[in-house]
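Only a single protein chain was left out; the remaining protein chains are all shown in position.
== subunit A ==
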Amino acid sequence: MTQESPSSDPAADALHALSQETLWMLAVRDTRDKVAFAALFDHFAPRLKGFIMRSGTGSGQAEEIVQDVMLTVWRKSAMFDPQRAQVSGWIYQIARNRQIDVIRKENRPVPEELHADQATEPDAQQMLGLEQEACKLKTAIGRLKPDQREMIEKAYLGELTHQEIKSQTGLPLGTIKSRIRLGLEKLRHELKDMRSDG
């Protein structure tokens, strides 16, 4: 009836099913929407501060890191690719990188950034598939015994060595890996033809 009614376009429907955080992030990325950024800030900044303080950082320094992280989210929003990442995971990595830079005073080596091919349409089904995997992951973490859950938290706070991580029984990440790989396949980049002759 109107243009607002559920469309017959499955891609548009899938976009509407995306989480609030993803929609805010896309608004920041695509239209530099400050209201959406403020919403992201309200959601993530208190969690970031709690997360950073868990590893022993004081309140003042934690807030400095939160500020740097949120400004990076704004400035590097073009790098956010919802076909491969959730907003929380993307922000997690920015935060860990910043913590290492500040606390260990070393420049953390980072992989080459992979740019989404501007010419291809974003695949809404892929984005939605990834979000569904993220939901399943959160449910799986919620079902862990308290001590298992604590180990996961310690690991992702950077408190376990690779040997300690090895001896932990990890969460099943297999389907998530395949889903992210599908997202990566949609990019045109050098990873794919590193070993090809042409």
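To be clear about the criterion, a residue touches a chain if its C-beta (ideal position, glycine included) is under 8 Å from a C-beta of that chain, and two chains touch if they have at least 3 such contacts; residues count from 1.
In the analysis below, contacts and distances are computed from a predicted model.
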Inset, instruction - Pick from "Menaquinol oxidoreductase", "Fluoride-specific ion channel FluC", "Anti-ECFsigma factor, ChrR" or "Butirosin biosynthesis protein H N-terminal domain-containing protein" the UniProt protein name of the chain that isn't shown here. - result: "Anti-ECFsigma factor, ChrR"
Inset, instruction - Kindly note down the residues of subunit A that lie in touch with the hidden chain. - result: 34, 37-38, 41-42, 44-51, 53-54, 59, 62-63, 66-67, 70-71, 74-75, 84-93, 95-97, 99-100, 106-114, 133-134, 137-138, 141, 152-153, 155-163, 165-166, 170-171, 173, 176-178, 180-181, 184-185, 190-192, 194-197
